[in-house]
Structures are given as structure tokens and as C-alpha cells.
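All protein chains but one are shown in place.
Chains here go by letter, A and B, matching the order in which they are written, and residues are numbered from 1 within each.
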Amino acid sequence: MNFLILHAPILIIAIPLLAAFATLLISKISPKLRNIFVITVLSFVLFLVLLLAHQVYTSGMQVYVLGSNQTTVATPSGYSIPVRIMLTVDGASIFMAIITAIVSLVGAIYSLSFMKKYSGLDKYYTLLLLMSVGMFGMEFTGDMFNLFVFLEILSISSCALVAFWTHKGEPSEAAFKYMVLSCIGALFVLFATALFYGQYNALNIAMIASRMKYSLLDKIALGLLVAVFAMKCGAVPMHMWTPDAYSKAPAPITAMLVVASQASLYALFRGVFTLYNVTLNCLTVGWIIIILGVLSMFIGVTMALPQHDVKRLMAYHAISQTGYMLLGIGVGLAVLGDTNALNSYGLMAMKGGLFHIINHAMYKGLLFLTAGAIFYVTGTRDLNKMGGLAHKMPLTAIFFMIGALSIAGMPPFNGFASKIMIYESVYKFNPVLSILAMVVSILTLASFVKVFHSAFMGPQLPEYKNVKEVPKSMLIGMGILSFMIILFGVFPDIVVNTIVAPAANALVNQGSYITKILGGA
Amino acid sequence: MFTLETNTGFWNPIIWIIAFLVLCIVIYVLRSFGESSYKKGEQIKPFLSGNPEPEKGDVHIRAGNIYWGFTESLKEYYKTMTNIHTGDINDYVYWFIGILAIILVVVSVSGGGL
Partner (left out) sequence: MIYNFPFIAAVILIGLGVYACMFKRNLIKIVIGISLIESGVNLFLITLGYRKGVAPIYTNAPSGASMVLPTPQALTLTSIVIGVATTALMLSFVMTIYKHYKTLDARKARRLKG
């Protein structure tokens, strides 16, 4: 057990990575064995993440240095600066890792039945595992270059999965668009990393942060990082790839793409809060993020209303919900230098934004999975062709309703808990933003009423007379997420205090992050 | 344990659920005071000015017709928005580079922090 806890950071990345390529071999033996293998691996990773989470919450940030005999010492063998590759797991990283582990496992379970009738599944599961590797890597990495590497691993595997259905042209088109933007973005991240290396001779985030001078080059790097990660998380007006990629990917992959976007969101926060923190002009950068957030919220939801492809509609809602997170964190950033404001509402706004991340991953994942279930039985994603499905698929209808009420911020589901935190704290910062956020929430409800009405309500249509409830594994996948939603909805206080508050504190307290890695200096 | 403090207020799902259940019971009680002369079977059929009832599938309001009024009154906005979402990869890159340039300029011009 101690061994597992000690090496958990690298095991969480290494096990799915090795398993990804082992999956190809095991597929040769038997597809059934492969399925069991993939589920086992992802369950084990979830277990490791929870173990590591316990460790982080009880004894603070964990550092793991690769290639050294003392893995927890940041500067081994007498070096005064950290030169080795390092994994750092603090409250924010482990918070994202929990989301990633849960959604990856659910995605894999759901895929068992959903993807059953397609060929090439060995590659599918390989890429799925690689995708979770990319996300874990981005969340745990302690240096800028590995951030780029894992970002690229994530882009490559998720693009390949978006284009998984090659018998049609559209998935490849969506994947190509996503890939072009991801590649340009990732190369800009590398450029920013090079700017840091050129100035500070370091790649380690803590090292750069401690030497940060905020020169012109740092400003350029900051602009690059903010723009790239805002694009990767789908902030308007750089969101155009999102509806394309989300709507054309297989449903379980879409649920994971939501988390992949949030990994980019995490990278944005890590960059802004840990790399720069108060050295940057908090008000300007905070407002940039707030404006991106408000635009995302509003344009995302208004574009969702007239959509008739169910997954495209949900993808626009994903953009709109990302806006809430950006708004919450942006307010936290804008008042970062001001201790009074930070304590009175800034930190609460950040907690709201972070809590919304985990809630969003759960309910948006659930909604995409229900959309996948609809697609599975009807063979169409067009809402105009649907109707009366609740007669035959009552469980899916209930799951959809839980997800829809949660995304619309209806009490007592989890979406309400995080939204009320954002509303109240943002209201103290700027009332207009808060009112806008509420209007967006109403429009969200309106558009999900539309989906629920046109897909599930109404008389039974003759063309869907013979549809059946979806297979068990899909129901289990959706059930896990619904359970989490209700759990988070009923116990918001426990969730916020145990996992969200450490994440917010980890982001705000740059000093303790640097001290942990560089020592007392 | 269930109460989420938000500095300015609080949120307790348990109180909300209890209130919701109480409300449901009140509504049920009110409903039970309803008309007792209701006849089952005969009165559930729709009366469409004496016209025959259409097929079930035709009654269902399809998604495209919902919120027609909303999109119609915001026609100009939706027209602009649809024009922006061209689906052309060049435009995607164009938007990305444009926003990147704006952010770079704003960040570079603004001074340092503390």
C-alpha cells in the first residue's frame, strides 16, 4: 500500500499508457478479455487516484521526481535547482484527476455495448486509454514541456477518436478542424515554453514562477497561453471546433472530450495562477477571462436554442457552461491582488467555478451519454425525427431529466449548488455579470425543455414502435453519473469542503507551491 | 453538514426537498377537492370542433417548431451568428489568431501587477 501511495503519481500515468498498447495484443486473444482488461485498468486507476487524493488531502502536495532514488525530494543528488522531470500533485491537480478517472471509467463501461457493433475496437480502446493518459499527464505535470507533450498526446488521441467513424466524411472533417487548431495551439504553447526557457533557463513551473519578472517576453507568453487554452476549452469566439467535434464523436468519447476541454481549462488556471499569480496585471487578465466567459455563456446558449442535432445542441451548451467556469475563475483572478475582496467573494467565485467544473463533467457527460442512447436506438441525431421515446425508454428519460435539470441549475441537483456560489459572489463583483449568468441559465432550461419534449414526450411514433431500452452497460454508465449528480446535489457542503476548497487554495497560494518544490528559499 | 455557506447566504438541499415534498402534498390535497362528476373514458378524447382526431404521429410538435417565435423575433441576430459559423477551417484559424492578437496587444500594453 505504501508503495502504491508513494508511486501513485507515475503509476496513474504509466498504467493506462502501458495498458493502451497491451490492449492491442490482448484483443488478439479475445475481445471479451480485452473489455475486462480495459475496465479493470481504469478501475484500478480510479482506485489509485482516490488513494492519492486521500494522501494529498491529509498530508499536502505530493511531488514525484522521475529517475531518482528519492522520488519525493524535489532537488535530489545535490542539485540546487530541479532539473529532473517532475510530477506535482496538489489540490487542483488531484481535483481534475478525480474527474478524469471517473469519466474515463464511465466512458469505457458505456462503450462496451455502445460500440459493440463496430469494428476496430482494439484501436478504439487503445486511444481511449491514451486519452486518459494525456489528461492525467496534463494535470500532474510539473514542467512546461511535459505540458506540451501531454497536450499533444491528448490532441492526437482525441482527434483520432473523433474521426473513429470513417465510413462517413463528417467525423473526419470535424477531427481535421479540431486537429489543425490543436496543433497550432500546442505549437504556440511550445513557443511560450521556449520563451520561458530562454529567459529563466528553466522548464519547471515552480522554478519559472519563482524567477518570474513579467517582462515583455513573459507578457507575450502569457497572451499565448491564455489564448491557446481558452481556445482548447472552447471559449467563444474560438469555439467553432467544439460543436463539430463533439457532435461527430461517438457518445462516450464526447463525454471524455468534455473532460479533455476541462484539462485545458486546468492548464489555463495553472498557467495564470501558479506561473504568474500576482506578478501579472490581475485586473486586465481577469477581465479578459471574464469577457471570454460571458461571451461563451451567452453566445453558446443562444446558438444552442435553434439547433436540431441533439449532440450539436448539447455541445453549444457545453460552451455555455464553460463560460460559467471562466466567469467564476476570472472574478477570482481579477481580485487576486486584493486580499479583502479575495476573501470576501473572490475565493468563493473560484470555488464556484471549480465546483462547476466537476458538476459539468458529470451532468454534461450524462447528457451526452443519453444522447448516445437515443442515437443507439433510433439511429438518428435529428430532433425533428424523434418523439415519444419515454414510452419505451423510461430509464434513459429519467437520466436525461436528471442531467437536464442539473445543467439548468434546478435545485436540488448539483448544478444549482455551484451556480448559486457563482451568482452570489459574482454579484458582489459586478451585478450585471451575475444577472446575465441567470438569464443564460433560464435559456438553458428552455432549450432542454425543447429537447426533452421533442425526444421523449408526445405520443409514441409509429417508426419507433419496436425500440427497446438500451443495454445494461450503457445504463450502468449513465447510472453512475446520475448517482454522482444526486450525491453532489444533496451533499454540496461536503464536496466543496473536501475537494473543491483545496483546489481553489492550491491555485491561489502560489507561494506554498514554490516552497514545496524549491525548498525554503 | 448539508448547508453550503456562500458567505452572503446559504444553500441547504434538505430543507428544499422537504419544502418541495410539503408543496406536493398540499397540491395533492387541493387536487382531491376537484370535480367529482368526471367521467372516465369519455372526457379524455380531444374535441377538435367536430373534426376527426389526427394520427398520433401528426399531433407531436417537432423540435423545429419549438421556440419558433423566439428565433423569429431575433432573426437578425441569428442570421449574423449563422454567417459567422461558416464551418470553414480558414475562418476558425482566423478567429483564433485574431483573438490571440487582441489578447497579446491588451496584455502587452497593460502594465505589470504588484
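Criterion: contacts are C-beta pairs under 8 Å (C-beta built on N, C-alpha and C of every residue); 3 or more make two chains touch, one makes a residue touch a chain.
For clarity, every value in this text was computed on a predicted model and none was experimentally measured.
Of the candidate positions A:Asp90, A:Glu139, A:Asp244 or A:Glu424, contact with the hidden chain is made by A:Asp244. Of the candidate positions B:Ser37, B:Asn51 or B:Asn90, contact with the unshown chain belongs to B:Asn90. Only one of the listed residues, A:Met131, A:Cys159 or A:Met386, touches the absent chain: A:Cys159. Contact with the undisplayed chain is limited, among A:Leu4, A:Leu51 or A:Ala194, to A:Ala194. One chain is missing from the display, and on chain B it is touched by residues 82, 85-90, 93-94, 97. Although one chain is not displayed, chain A still touches it through residues 83, 145, 148-149, 152, 155-156, 159-160, 163, 166, 168-170, 172-177, 179-180, 183-184, 187, 190-191, 193-194, 197-198, 201, 203, 243-244, 247-248, 307.
One rule holds in what follows: only the chains that are shown with their structure count from here on.
For the pair chain A and chain B, the distance between C-alpha centroids works out to 23 Å. Residues 1-9, 11, 13-14, 16-17, 20, 56-57, 59-64, 66-67, 70-71, 74, 77-78, 81, 84-85, 87, 89, 91-93, 95-96, 99-100, 103-104, 106-108, 110-114 of chain B are the ones that touch chain A when the two sit in their complex. Interface of chain A with chain B (complex): residues 176-177, 180-181, 184-185, 188, 214, 216, 219-220, 222-224, 226-228, 230-231, 237-238, 240-241, 244, 276, 278-282, 284-285, 288, 299, 302-303, 305-306, 308, 337, 344-345, 348, 383-384, 386-388, 411-412, 416-417, 420-421, 424-425, 427-428, 446-447, 450-451, 453-455, 458-462, 489-494, 496.
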